[in-house]
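One protein chain omitted, others in place.
Presenting chain A:
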Amino acid sequence: MTLTRTRETTATHRAVVSPYWTFRRRDNLVGYLFIAPQLVGSVLFVLLPLGLVLWYSLHEWNVLAGTFQFTGGDNYTKLLNDPKLGEVLGGTAMFSVGLVVLNLSLALVLAILLNQRLRGTTFFRTLFFSPVVVSLVAWTIVWRFLLQADGGVNGLLGAVGVDGPNWLRGETTAMVSVVVVQVLKNVGLNMVLFLAALQGVPSQLHEAARVDGAGVWTRFVRITVPLISPTILLTSIITVVGSLQVFAQIAVLTQGGPGLSTTVLIYYLYQQAFQFHHFGYGATLSALLFAIVAALTFAQWRMRRKWVFHES
C-alpha cells in the first residue's frame, strides 16, 4: 500500500504516468455520447421492429379474435397463393416505373429549360417547386376535386372541346391520375438537384465540342449526361424508394380502386393489418416490402460502377 502510494506520488511529481482520462479516451467518450441518441433510436425503432416483423410473420395473429399462434411458414405459403398479390405487385410495379420515368424525365426537361439564359427563370423555378411545400393531403384533396367527372380538369378539357373521362373511376385513368398527381407534387425536388448538377457542367467542354462540330443532341448525350450521372443515380434511388412509400395519395384519391387497380403494396399492407386486423399477414407483407426495397437499392448501387461517370 505504502509502496504504491509512494510510487504514485513520485509518478505525479515526475508527470510520467498519464491520467486515466487521456485525450484519446475523452474523445472516444464524446464520440459515443454524440452518436448515442441516433444509435439507440436505430436499435429501438428500426432494428427491433424489423426483427419483430420477421417474428410476427411466422404467426397467425388476429387482433380482433385475440389469437397469436406460431404457424411457421404458413403466412409465406399464404403469400405465394394470395390471388390478389399478383395484381397488387403488378400495380405497384406499374406505379413505381411510371412514377420514376415520368418524374426523372420531367425533372430533367424542366431543369434544362431553367438552365437557359433567360430572364425570369427564378420565377418559374419557384412555381415548379411550389407543390413540394404544399401539404401533401391538401394537394391530393384538390386533385381529387379536380379529377371528378364534372371537376376542373374536365372543365378545362371541355373548354377546348375534349370530353374527359371520369378519371378516378376507370382502372387505367385512375393509375395515370395517381402517378401524375404524385409526380407534380414532388418533381420540383429532383428538378432543383438536376439544375444544380447542370450548372456544374463546365461550359468550356460544350464550347470545345461545338467547335469540333458536335450538335446539341450529341453534346447532351456525350457531355451533359455523363457529367450529371451521379445526380441521376442519387435521384433515381430516392425516387424509387419513395415510390414504394406512397400511401396518403392512394388513400385519399382512390382507396386502392377501382377494383385493385391502384392498390400498391404499402396500401395492401395497411388494409390487411389495420382494416382486416391480420397483423401476422400484414407483417409478412412488410417483410416482402423490405426485401423489395433492399434489393432495388442494392441493384442500383451495383449499377453505379457500370455507368456512373465519376464519383465525388
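Some notes on this structure:
Operating definition for what follows: contacts are C-beta pairs under 8 Å (C-beta built on N, C-alpha and C of every residue); 3 or more make two chains touch, one makes a residue touch a chain; residues count from 1.
Just so it is clear, contacts and distances are computed from a predicted model.
Looking at the choices "Acetoin:2,6-dichlorophenolindophenol oxidoreductase subunit alpha", "DNA-binding transcriptional regulator, PadR family", "Response regulatory domain-containing protein" or "sn-glycerol-3-phosphate transport system permease protein UgpE", the name in the UniProt record of the chain not drawn here is "sn-glycerol-3-phosphate transport system permease protein UgpE". Here one chain is not drawn; of A:Leu79, A:Val201, A:Val225 or A:Val293, the residue touching it is A:Val293.
Here the missing chain is touched by one residue of A:Leu58, A:Leu99, A:Ala174 or A:Ala197, and it is A:Ala197. One chain is missing from the display, and on chain A it is touched by residues 26-28, 30-32, 34-35, 37-50, 52-53, 56, 110, 113, 116-118, 122, 124-139, 141-146, 148, 150-152, 155-156, 158-159, 180, 184, 188-189, 192-193, 195-197, 230-231, 234, 241, 244-245, 247-248, 251-252, 266, 269-270, 273-274, 279, 282-283, 286, 289-290, 293-294, 297, 312.
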